[in-house]
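First comes the structure, then the notes that go with it.
Note that one protein chain of the assembly has been removed; the remaining protein chains are unaltered in position.
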């Protein structure tokens, strides 16, 4: 038997941190002894716990401590500097590398807790210019110092919100059986207030936005200033251009539902138009593309990232076909984001979700409960709404009009 | 080898009748010879086919003919009277009973084609007062004459609509990727025009209508005169009453999304209120129930059938707890219906679907594609819409307001 | 401001009881002060908390206390007798009635904690022969004493299992991405050991069991003695009889997948056979029905309850068409059950789930994640498995054969 001590401070009971700590110890077959416990006497007081942890051997203990750390525990005796090891090769990690959570993380360097830059989950921490940075393993350079083990690391999982707001009501419960209009109103309010304060909203739409007839609503959101960056794929861009040029989506008239030329000819024509113009921006500037989501992005200086996938037709020249380059562009566009709207897309939403710290608010709207569950699992401020984007988005615009006094 | 001849007339190619006839013969290992075939030269002309069918033996041939008949074939040599056999016991059929489709069906009696009353699928035909009636087997009385075999029976499967309307565009394709607003507009137009002509609309709502916050929208539909009958279950009635009395649905405030007293206490209180009053009508008349779907049904003389199920709490006194009695009440309420709206319910929608002839227009709205597929399979004029009832229904009301010039 | 005190004892942190207590107080806008808190120093020691609760007024405080009670709190000052009020009418409750959870519940009567009989959720408690009974409101007789308010009531929510077993691993996580074979093995082991100890297993199958070709597997489970009661509906019984008599399910050959006579003729014939025989038992005894799930139930004295629904064809004479009578029969069959297997059915599973105390182990297998989520939400020992019953059930039988040494 071998032991270590941890400290916990905060709203550790109602924010589920202490229960998770005990749960993790059970799951990993560890033992514990509570050395000290002071519970916050009222709603606003912090609680504090000091706990001794026992493992079978050092490796077992380390595994337990690693888990507890992710949950916010600070390994007491380890309020020492984090351990660092050089990467053996470009893109290769030392064996005992520390892998990150998506929570704010501090690393002790020269006796000081320093916050990690660009926190993302499942990354590693390297020290660059004396500061810890969360980066993908492929970006680690040979010889760079990588954080290993679990000493000198402090994770701050967000606590349960004490405010009565949509993110606290919804956080645990995803259900198709929520009042859609009330939810829409709350989200509109959140967006309205965020933009008043100059907050940044990123939208991640999937092709269903266009098929379901919500392109006009998303275009209006952009014009109204509610979209600072738009991260998407070739399909969305092409369907949007097809809709703008021909009024169809994969050949179906989005007003009358009549089918023109079954199949994908309009789709390929839309791609050809953009390829001929050289880019979406060119097509807008030449007056070829005169409306739609892509058009509004260009006109309103919305940061636009179009990432490639193996199912792409074409693609149009704006697509970043190397997925690692695309990830980097997405990462850049996501910096300092306050709110992300994920609209009826799985691949892009999961990719974006992987890049966000747990402190960013995310709202995921999809008709498929499985997608919503997957996406809201990891975020602290994630709301999952099971709805039809074709009816939801126009309503959201109506609510925003009302808040802005437009209507 | 044994043979028989069939005749087919109508738009039998583009309405898929002839292809299905050939498909069925292949599937059942029969053979055929085309004796005569005249194809309609233009869009509006009928085609006509005269085909000889071969089976291994009489039983095999009968099986094939039985299938072809359901598809609209008339067995030529059998333009003789239908065969009739007395039922051996109450609710028990003669062995070779004819089982119905949901298509209009004619029976030859004394050399005359007479239309079957109350056409429903998977029923039997008995002769009452000289006329064929489609009834459930449990209603057959000992000694009553039941149609057996497949002579003297003519089924008229509806042909593909030549009109450009939502029921012809959508009939084959169910998809979550349809433009919701355009669809809503088309359905509103259909309802508007139907009501102008005095048509009858039946609504079959599930509990999600209330949970998703669409009770106000359905109440408005009733007030506007778009609901002639409402078929539902105990849960919808109780959730609606809870919403009207307390503003909650299973304890959740439908405006703020706050939870009062988790669990079902409000639900049970709502039941108790109605039980105490004696019925929904009493609760309305005593001024206890002042709004909501149930209230509007009473106030607007909408025919209301509340059928029981084994998952019911309570139930309230208005529930018909015997499911066979409930079926009979539903059947009665469905007479002469022009359009059925099935709103986010599986059990009740399927039950209603089973009772409808294929000539009734049905629109099924659900967030779960599996439900929609199941329900639209059997009807000729069935539209399946995969959407969120909480966003869809309020929009439908908006569209109807616009058509009525209210807004 | 008005106050009350509560006590909590047990593994209240890692079993999430204390966090839920604090969460509920926040949600309901209450305040609290921790008077005393002793945390269990090790895994096996109990923790104890003594907390003062504040509400705005008596009604607000009562609402909060009502919630805390459901979570296991004992209202300290109220270790007095429960309050009782007579029912004003048959099937009508006094206004302030106490509504039950599905957790074991004790009522203080004459200074003594007495356990409630037949614990079910969303019921009321009446005193019969000096003992508390959980019953549906419709069964309350005029003048019977009903528990009201929240004094003198103690709820014991089950604690997190400390055993490493499938019910503790799975309880929180439902996912289609679990290793199916490992899960099947664990469930087989659970069933094997339960039966060795003489435990009672109830199976609740839906029609998909037969459509998916698992009737033989379920029949074998019955023969092997793993089914003590079977609760189902008309559809399962009829599909099973159709399969036994004709080898088809709704006309499709379950071996070759060929369709005989599309539609439902075999289905109606199966119903007619049982109606003619008078009952399933008669059909078995007369040698008409020689195999299948229904046959094995009769032969192996498995308690069989067939409940009616509004979508039933026929029905066969064994069906209880009154849903309230059906509920009573189901309740009776569920007494002293240890384990329930819910197989690909929504309606019947939810109905059964509503009747079970939280201490009964339940395993719900369905291909639709939404069904599984709904069903496993409420039970403490509920496992949800998203799988294909047609592949799962035969494998379960294989695993049981192995455990029994048959193979």
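Letters A, B and C name the chains as they come in the text, with residue numbers starting at 1 for each one.
Simple rule for what comes next: a residue touches a chain if its C-beta (ideal position, glycine included) is under 8 Å from a C-beta of that chain, and two chains touch if they have at least 3 such contacts.
What you are looking at is a predicted structure, and each value in this text was computed from that prediction instead of being measured.
Among C:186, C:224, C:288 or C:403, the one in contact with the hidden chain is C:186. When the omitted chain is restored, the residue from B:22, B:113 or B:246 that touches it is B:22. Annotation for subunit B: contacts to the undisplayed chain at residues 13-16, 18-19, 22-23, 25-26, 31-34, 37, 39-43, 49, 160, 162, 176, 369-370, 373.
Where subunit A meets the missing chain, the touching residues are 24, 27-28, 63, 66-67, 70, 88-89, 91-93, 95, 97, 99, 101, 121-122, 124, 136-138, 258-265, 267-268, 271-272, 275-276, 307-315, 321-324, 326-327, 330, 346-348, 350-351, 354, 368, 370.
Residues of subunit C in touch with the missing chain: 164, 166, 169-170, 175-184, 186, 207-208, 211-214, 249, 254-259, 367, 386-388, 390-392, 394-395.
Note that only the chains that are shown with their structure count from here on.
Placing every chain at the mean of its C-alpha atoms, the farthest one from subunit C is found to be A. The leading chain pair by number of C-beta pairs in contact is B-C. Centres computed as Cα averages put subunit B at a distance of 32 Å from subunit C.
With centres defined as mean CA coordinates, subunit B is found 44 Å away from subunit A. Subunit A and subunit C have Cα centroids separated by 38 Å. Among all residues of subunit A, those that touch two or more other chains are 176.
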